[in-house]
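For this view, one protein chain was removed and the others were kept in their places.
As written, the chains take the letters A and B, and residue 1 is the first residue of each chain.
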Amino acid sequence: MTEAALTSDIAVGKGRSLWADAWRRLLSRKLVVASLIVIAVFVMVALGVYAGLIARDWSEPVGPRYQRPSLEHGFGTDFLGRSVWRKTLYGAKISLTVAFLASLISICIGLPLGAIAGYFKGWIDELIVWLFTTVNSIPYIILILAFAFVLQGKTLFGYPLRGISVVYLVIGLTSWVGLCRLIRGEVLKHRDRDYVMAARAYGCSRSRIILGHVIPNVAHLVIINFSLRFVSFIHAEVILSFLGLGVKGEPSWGVMIDDARQELYRGCWWQLAAATLAIGLLCLALNIVGDALRDALDPKLRQGLE
Amino acid sequence: MVSYIIRRLLYAIPTILGVLLITFILFNLIPGDPSYDIAGKSASAETIAEIRRELGFDKPRFLDTEALSQGRIAAAFDSQFFNHFRNTLTLNFPRSLTSHEPIWDEIKSRAPASLTLAAPMFIGLIATSIAIALVVAFARGSWVDTILVFICVVGMSIPMLSYILFGQHYLAYELGWFPILGYESGMQAFKYIALPCLLGIASGLGSYVRFYRTVMLDEMRSDYVRTAFAKGLSSPRVLFKHVLKNAMIPIITTLVLSIPFLFLGSLLLERFFSIPGMGSYFLDAFNSRDFPVINAMVFTTSLLYVLGQLVTDICYALVDPRISLR
Partner (left out) sequence: MNDLLQIRGLCTEFRTEDGLVRAVDGVSWQVNPGRTLGIVGESGCGKSVSALSVMGLIPKPSGEIVGGQVWFKGQDLLKLTERQIREIRGNEIAMIFQEPMTSLNPVFTVGNQIVEAIKLHQKLRTRDAWDLAVESLQRVGVPSAAERVYAYPHQLSGGMRQRVMIAMALSCHPAVLIADEPTTALDVTIQAQILELLRRLQAGERMALVLITHDLAVIAQIAHTVAVMYASRIVEYTSVEALFDQPLHPYTQGLFRSLPRLGQKKRRLDAIGGTVPNPLAFPSGCKFHPRCPLGCDDKRCQSVEPNLRLIRPGHVLACFKAAGYEDSPPCDIPTQAPTEVSNG
């Protein structure tokens, strides 16, 4: 009973919400702010490409073929005399579109499945666990290639699947397992907490409890998971496009690497370098922000004093 | 121990059946009849019928209801669905559409090359990562730590393709330190796998070191480490004896997670360095739309993965005294 009087935690930063606190923490680190700016720039470029403001004439030759990077030719030119710089900018559109839509699909599958499995337990849970164990036991790259192989050229609700749509569909359909498992575990922990019990006692419906009470409490996991997963989506797009299963007729970074493979033996390294730099920079920024988000949003990881 | 392994094998059965179901959906249901694809547009009706027979697409999809109504139970199950399960489970894959060789023979003949590349890559990657992570954990909080972690994050941001292309071009083609591509079996193999192996390790190192560092730092914060220091042990002793053995538990549980990375690595590296392994087989099958091969590879790799999980679980139980094998 003395304990009740004596033990009360040092609440550092109490009174602020989790999100506001996390945001403040993010902004207090220069590297994170720089990374956020980098990501914002990439997003702006992608939107610019969509709006037709940036790199619209990427397919036009701007000079002779195989020009080295210089003041005149920017990042140099490729085997058709096109500007590597414009292609790189255009690639941002493909990469971010794929990563964004794949995330969306992945969340739409993983979040509800995980929440349902965790909340209902029983045979529904076992079925979902079986499903993701099965999907998970096929090595990711094999699964993604097999899906791409099968879906290529098919139609979905009358909408032909080719190019970029195959890429995000395939990545989205194959990458929900991690999130599903995470959410299931977290919901399992939350479902017996007092606030869920209370909601149940008030007579809330199950869907209301899941949507209104449980999911907001695990939402931060979705954000952390996807800020880190984005990177693997971008890398997956590169590999799919490189293997000829993805984007065609548009300069994605994977396509650029594929083009660069031939050029390399002529000593033309710049297209590969430009694509690598673009991917590296974006993924670096995403990794840094993802890590910072995890540190900021996951209070378990914060270090205490004693 | 034996009963534990048997139990774990039983757990794997639903997973394997699930994989079969997925491959059936992928390769039999979604594509419909691939015979026209394979035979080409100008093929004659006989050719198509031939292909259909060879692939078993002339059979009913799930159940031969006609045979069932006639009471021929065995014949009733002679359907695409059951044949798929039966043939795949018994590794009785059909012949390849391009080479017309039995797929399983091809896989067996290519496995050694894949293993020659993947095994050293796997061991090298794990060992190097643990060693660097120990150094980083030892220097935690210092500028060495900060810089190494940053390098790791940079390393994991760069796509593997760039490592391979730059490495192959500069280290092999320009500098001539390694053969550009090719493969020979036997002792000569090491000459050829050296560069792919190094590139595979280099591209994986960033994420592995960073992950193992987190694992080690988590361990270093735990109470038993404080106890060990309170005894008067030196930092290296605490690190190498107490932290390392505890860190091995999460490290071993995640070893199986590196299998997908190994497959990806093998796939790309085998293609770029013309190593006649399973990865290049898979990619070739892709380009020639040889779907029985893809089907077989999906199943085989899943089987390997499930086996890998089993081995992991056993290692886990061996390291952690809190897990009993019974």
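Here are a few things to note about the model shown:
One rule holds for everything that comes next: a residue touches a chain if its C-beta (ideal position, glycine included) is under 8 Å from a C-beta of that chain, and two chains touch if they have at least 3 such contacts.
Keep in mind it's a predicted model, so treat the numbers as computed, not measured.
Touching the chain that is not shown, out of A:25, A:65, A:121 or A:154: A:25 (per the contact rule at the top). Only one of the listed residues, B:49, B:63 or B:233, touches the absent chain: B:233. Mapped onto chain B, contacts with the missing chain fall at residues 141-142, 221-224, 226-234, 241-242, 245-246, 249, 319-322.
Everything below uses one rule, namely that only the chains that are shown with their structure count from here on.
The distance from the centre of chain A to the centre of chain B, with each centre set as the mean of the Cα atoms, comes to 23 Å.
Residues of chain B touching chain A in their complex: 14-15, 18-19, 21-23, 26-27, 30-31, 153-154, 156-162, 165-166, 169, 173, 221, 259-260, 263-264, 267-268, 282-283, 286-287, 289, 291, 294, 297-298, 301-302, 305-306, 309.
Within the complex formed with chain B, the chain A residues making contact are 130-131, 133-135, 137-143, 145-147, 149-151, 154, 231, 235, 238-239, 242-245, 254, 257, 260-261, 264-265, 269, 272, 275-276, 279-284, 286-288, 291, 303.
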